[in-house]
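Missing here is one protein chain; the remaining ones are kept as they sit in the complex.
Each chain gets a letter, A, B and C, in the order it is written, and its residues are counted from 1.
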Amino acid sequence: MATMIAEATGQAILTEEHKQSFLRKYIFSTDHKVIAIQFLFLTLFFLMIGGFLAMMMRYQIAWPDQPIPLGGIFPESMVASGYILPEFYNSLVTMHGSIMVFLAIMPMLVGVYANYLIPLQLGAHDMAFPRLNMYSFWIMIPAGILTLSSFFVIGGAAGAGWTLYAPLSARPDLTGVALGQQMWLASVVLIGLSSIFGSLNYITTVINMRAPGMTWFRMPLTVWALFITAILGLLAMPVLSAAGIMLLFDQTIGTSFFLPEGGGQPLLWQHLFWFFGHPEVYILILPAMGFTSEILAVGSRKPIFGYKAMVWAIISIAFLGFIVWGHHMFQSGMNPALGLTFTISTLFIAVPSAIKTFNWMGTMWRGNLKLHTPMLFAIGFVAMFAIGGLSGIFMASTPVDIYIHDTYFIVAHIHYVLFGGSLFALFGAIYFWYPKMFGRMMNETLGKIHFWLTLIFFNLVFFPMHGLGMVGMMRRIYDASGYRHLEGIADTNALITWSAFALYASGFLFAFNFFWSLWRGKKAADNPWDATTLEWQTPSPPKHGNWAEVPVVYHGPHEYSHPGVTDKDWLAQNERPDVPSPAGGH
Amino acid sequence: MAHAAAAARAPERGLDVYTQKVGMWVFLCSEVMFFAGLIGSYVILRFGASDSWGQPGEVLNVPVTAVNTFILICSSVTMVKAFAAAEADDQKGIKLYLFLTFLMGAMFLGIQAYEYTELILHGEWQGSHGFTPQAGLYGATFFTMTGFHGFHVFLGVVCLGWAFKRSLAGEWGPKNTHGLEVLGLYWHFVDLVWIILFTIVYLI
Amino acid sequence: MDWALPPNYSTHGVVIDQLFWIIFWLTAAAFVLVEGGLLWFIFKYRSREGQKAHYTHGSNKLEVIWTAIPVLVFAVLGAYSGTKWAEIKNASGFPPDALQFQVVGKQFEWNITYPGIDRQLGTADDFTVLNQFHFPVNEDIVVNLESEDVIHSFFIPELRVKSDAVPGMVIPVWFDSRQAGEFQIACAELCGLGHYRMRASVTVHETADYEAWLASQATAQ
Partner (left out) sequence: MSEAGSHSAEAGDAGHGHEAPKYMLIWVYLLVLTLAEVGVAFLGIPKWIIVTSLLIMAVWKALLVALYYMHLKWEPKRLRILVVAPLPAVAIMIIVIMMEYV
């Protein structure tokens, strides 16, 4: 708040920054590009951590009766005489889910790319509130530290699932986790604050700081997606903060908002959580859809098919996203009369996704497909997201959800949309914008190998989980042996686990490519992909302040293979006003 | 750097208000959702729970809080007066009104602190002595909602102090009203939330 | 592992399975359309020497088609799902003469209270058994779910039953079994460190056997 007022008093942001100390330039920088890169390193680190937790979980699920290798290096409170303890398994699931969602994917989508791309693609010098932007990164540091250190406090890390349903999450005596849960909640409140500061910046920048000629319907779809995502974050995160604070009070000072013995309502927690939680999953997919649209257009050398329909699809997903949350609660004891409304709204939210899917295909149709690594990941996104989305239809149908709720069918759905969706698009985005960020290309060959390994092992890990769900394997169980209906799934689980290890390993191939290219990668041209949007019309990497002169925009965002241009197959947004810009339609 | 060499055309039309004001309104939208989470929970818990709530005046001291409401409303009017003074370049007025706003904000907090102490030490609710956050849903929701409102007032008071300090150096004036206007938006919003809270917590 | 739903023995489960397979074929068609289309495009339109992309901004006609078809499909699917859901879950529609049980979840066990010989809960001949659920075949059963501590979930895969047990609430669940047999109750909601082993046995008796079992319990009490 105070910073915003400080900024409101209006100092020039850029002029003062001729000579900056190293600290101001690279550490406490207010340059949106530096902040984006800081976010990138932070979130890749958490991706690695979240993946590591998943590997431990997978080991336990596949071989519950075998001690885990190197188990001795863990404290007794986690791994006793080589065996993962059930309470530690619960912490693993919880922290895997929450780290992936809150510290890896979400900040990678918005922290990195909203920061990096919004000013560049709109032709602005920086964010509207650069200092606030810097805070939104630095708030993530204590949040991350809280999260990581919670593993090592008495009672261990939070273990009530990433959805932390009360009363399990509210009463330490029921889990043995007290401090860990509280640290989790504190860290989520911080992340919420960071994300609100971020959203505020993105929204204001998009609304008020577009370059001349950058009308709403000339904005690249990435910006549209990030803009709408910011609105979702702005309206959803505070509800989580409020609910989280109430839960924290239940934990610490003895209130009873969600505890029935004190008159509270356990279902209220679920409603509040999912009122946030469902918009949250769209926060996790919309930017990914934006990147995909961008990369598909570039890779197909065609304008986006149905640009306006895409924009309206994004907007309606966001709008409907606020009225479907009950589909997570069909079996929760919620008033069954609400079931019908939520089924219908949930099914209808699939319509804009269908529109988007078909428009992506339309973009590729009769294109001139350049299958470079970013393009491969973008196509992979469409292919995998479709699978994840289609499995969502099963759950949206209330009667079917009775059976598959809380089984591995859901786990399969989660990962098809979050990994096959968000993370595939993110990998594509990293390969795609890497040259702009760092001035060097990532290695193509390694990139392609990484893509194929990821695609294959991803499907080997998560496709069989649909089968596990159909058989009836419950989520979040430490040991599936002992259930009669689960006899005979051990081999499938072992296959999944081996594939998961391979998937994780291919992540390190990516890491190697990433770091190697930082120093050794081929020097990148300013516009290595022959792309049209504004960020490619700057040097790689762009200078502080982005533009010596603010660009003027004459064309829509994805003018590839324009018949009026003969010397090349693209037309930058700020180039040649004499080429007629076809307005929408055909 | 030569950013000053402005483009041939003006930037695209946004909301037709300056950026900091847009930012504050966007921030207030998120605040609306935060308080909606708290107030919504209160409404829902009260509507759906078996727990009972005190009648107005039974537990809470309505007259004292009515005075406090009065103070907060007055501070809103002085805030807006400070802004008007800045537009009119009335330096004395700016200082006076900012100081008054700051003072009344601080008074609000003081009275709230007094109210809390009284309730915790001498409040009576359902036979138990002392009305605390642990006193059922009534106590929990009461302290959480008013507490978070108080926290917002506190942040506002800090910013008001800072604005007042700057006014002593004569920094506000017709050329520099944005900071005051944005701070004012925040302050009025806090007042607005209190209007709702006072009604549903103390009077219904 | 056979990739199939376990055999279903309940009446309402037929509806669930039927809907499952309807959606399966629906989504399978969409799957083939999307994945097949993508593969085809990759092969057909991959960049070759001298190839030029076809410049188009889209087609409103197509846009309308692929909006309208999903809307129709989902409207029908939603209406059908919603109707069936109401039949399965709406407590006011439960058979009034159903046999009532009380099931209380607790870390990490299921306490089942039987209505006794008089088939009425809340009478003197009620008795409670830990982790054993017996009931007669071909009869409407209503379980009143409760929980003592945290949220559990009452899950019998073969009967297609799942419902959370929430502390502070009583949640009625209706089902039946059209075949006698041995099943298990699994807990499907994370409820603490013993969640994975919170199970109970389910025995569906022929009617006469159930009476006999009740009698044997009565003597044991």
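The rule is simple: a contact is a pair of C-beta atoms (placed from the backbone, for glycine too) under 8 Å apart; a residue touches a chain by one contact, two chains touch by 3 or more.
Quick caveat: nothing in here was measured; it's all calculated off a predicted structure.
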Among the chains present in the display, which ones are touched by the chain that isn't there? A, B
Just name the one of A:P119, A:G326, A:G388 or A:G507 that touches the chain not displayed here. A:G326
Tell me which of A:L200, A:V239 or A:V351 is the one touching the absent chain. A:V239
Sort through B:V80, B:A106, B:I120 or B:L155 and give me the one touching the missing partner chain. B:V80
Positions on chain A contacted by the hidden chain, ascending: 231, 235, 239, 267-268, 271, 275, 322-323, 326, 334-335, 337-338
In terms of residues, what is the contact footprint of the unshown chain on chain B? 14-18, 21-22, 25-26, 28-29, 32-33, 36, 40, 43-44, 47-48, 56-57, 62, 66, 69-70, 73-74, 76-77, 79-81, 83-84, 87, 177, 181, 184-185, 188-189, 191-192, 195-196, 198-200, 202-204
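The working rule: only the chains that are shown with their structure count from here on.
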Can you check how far apart chain B and chain C are, centre to centre, with Cα atoms defining each centre and the answer in Å? 48
From the C-alpha centre of chain A to that of chain B, how far is it in Å? 34
Cα centroid separation, chain A vs chain C, in Å, comes to 31
Check: chain A positions touching at least 2 other chains come out as 265
Parts of chain C lying in touch with chain A, wherever the complex brings them together: 1-6, 12-13, 15-16, 19-20, 23-24, 26-27, 30-31, 34-35, 37-38, 41-42, 45-47, 51-60, 62-63, 66-67, 70-71, 74-75, 77-79, 81-82, 84-86, 88-91, 107, 145, 149-151, 153, 155, 157-158, 160-169, 171, 182-184, 186-197, 199
In the complex formed with chain C, which residues of chain A make contact? 85-87, 90, 93, 159-161, 165, 167-168, 171, 174-176, 260-261, 265-267, 300-309, 331-333, 336-337, 339-340, 343-344, 347-348, 350-351, 354-355, 357-359, 361-362, 364-371, 379, 382-383, 386-387, 390-391, 393-394, 396-400, 402-403, 405-407, 467-468, 470-472, 474-480, 482-485, 488-489, 491-492, 560-563, 569, 582, 584-586
Interface with chain A, chain B side, in the complex: residues 1-3, 5-12, 14-15, 19-24, 26-27, 29-31, 33-38, 40-41, 44-45, 48-51, 133-134, 136-137, 139-141, 144, 148, 155, 158-159, 162-163, 171, 176, 178-179, 181-183, 186
